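Only a single protein chain was left out; the remaining protein chains are all shown in position.
Right after this comes subunit A.
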Amino acid sequence: MSLSLLIFLPLLGGVAAWLAERVNPDLPRWISLLTCLLVLLVLTSSGLSALADPASSQWLLYSQTDWIPRFGISFELALDGFSLLLLVLTFVLGLIAVAASWSEVEERHGFFQANLLWTLAGVAGVFLAMDLILFFLFWEVMLVPMYLLIAIWGHENRGYAAMKFFIFTQVSGLLMLLAIVVLAWQGAALTGKLSFSYGDLLGLDLPPELAFWLMLGFFLAFTVKLPGFPFHTWLPDAHTQAPTAGSVLLAGILLKTGAYGLLRFTVPLFPEASQTLAPVAMLLGVAGIIYGALLAFAQTDFKRLVAYSSVSHMGFILLGVYAFNELALQGAVMQMVTHGVSTAALFMMAGALQHRLHTRDMRKMGGLWQQAPRMGACAMFFVLASLGLPGLGNFVAEFLVLLGLFAVAPWMTAAAAVGMVTAAIYALWLMQSAFQGQPDDDRQMADFGVREMTTMAVMMVALLWMGLYPQPILDLAAPAVQSVSNLLPANTLVAGVAP
């Protein structure tokens, strides 16, 4: 049963890594590496064979086992192109996170790798679960090990950051749980059968007012996770304080679970209600783009700057999802993948700098290109990706979002286009303060070695590929995206935002 394997492999790998530390402290990271590779192998092989021979018109792979039949809860997993894409991203970034933590973690290697793998298991569950209670379970599962990663291996202010992260996610998650239960209850009232299955809850004829409130429960949980403005304030703290591997996972994957939730659950379960909310969601998106960029520019901490750039980039996802057309939705999906890669790379860069210089303060950097030209070149590449240079993946994503959005909400598009300028301001400022300027000749700093350059090269090739030939990814995501865009009449002008 390959789908549950994708969850249980990292879960068990985590246990093995934890126990293996007693044998040899070097063993856990090798176990992590192998586990991620093994999962990727299972994923690609079963994904490829399923693409040739899909299980149904909607799902590539599908499995369902009874769990608590009395309440209509089952262990229901399903995979389509969209979730396949995100799972590949998850475990590739998992590999990169392992590589990033290779020499950084100094204590409790086993437990560290265990938490890393458990986070991945939770995320894999989120991307696969098709029973809402199961989904909620995984939503919580991924939270705990991430909390521990920050709280145990984080930096100077880790306790505060971990707690803030936990509370934000937990409170919004409870709203979602409430919405899930009420939704299933309503479903039972309408169909006469209590079920938490995604398939059974789709297309219910809910009273509009109730649908709106339930939608809001989902929306808040996912927008906090995304994070959308103004629910983003947990993110700069969590990212800055997390160890490098934690930041890579947080920015690369955990934020994407929010975007995934919006696309998979909020909009399909409540299409009309989502449409009502669209102007607000778009406004939050635009606000996030500009506010995130402004605050990124204001930071002096390398990691905080990158964290705020994520807030800015996630604004595009809100725009893409709530434009409700295929172009913009595809853009949102591309943004999930490309932002995952480019930001993971920048956080790795931040981690590498902190490891070498023992500071994240950019005022203490400057002229690093002199000492570490390879790091400088890598940083330049990812900074350019981040500001949306055509030819790299992030451009494709943001271009498609805005192109799709323009037909629906031209003024929102114009406002979001301001982000093109503000992104350049903070991204180039990052380059200037860290790598350009007068070098400090007394400073000794090792350049990237083979392990780090390999990781960077993988991500560079990925971004170039997605920038120049994104079609395979677009094709993979197309069925899921079309099923969302078909829910609503194409190119409806959203009330209130039309010119």
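Here, contacts are C-beta pairs under 8 Å (C-beta built on N, C-alpha and C of every residue); 3 or more make two chains touch, one makes a residue touch a chain; residues count from 1.
Everything below uses one rule, namely that contacts and distances are computed from a predicted model.
Asker: Look at the options "NADH dehydrogenase i, l subunit", "(Fe-S)-binding protein", "Phosphoribosylformylglycinamidine synthase subunit PurS" or "Tripartite tricarboxylate transporter family receptor" and return the one that UniProt uses as the protein name of the missing chain.
Answerer: Options "NADH dehydrogenase i, l subunit", "(Fe-S)-binding protein", "Phosphoribosylformylglycinamidine synthase subunit PurS" or "Tripartite tricarboxylate transporter family receptor" considered; the missing chain's recorded name is "NADH dehydrogenase i, l subunit".
Asker: Would you mind spotting which of A:51, A:177 or A:294 touches the chain that isn't drawn?
Answerer: Within the whole complex, the residue contacting the unshown chain is A:294.
Asker: Which of these, A:48, A:68, A:178 or A:414, touches the one chain of the complex that we don't see?
Answerer: The single option touching the absent chain is A:414.
Asker: Would you indicate which residue among A:265, A:406 or A:448 is in contact with the undisplayed chain?
Answerer: A:406
Asker: Pick out the residues on subunit A that sit against the missing chain.
Answerer: 230, 232-233, 236, 291, 294-295, 297-299, 325-327, 330, 367, 369-370, 373, 377, 380, 384, 389-391, 395-396, 399-400, 402-403, 406-407, 410, 413-414, 417-418, 420-421, 424-425, 428-429, 432, 435-439, 468-471, 474, 478
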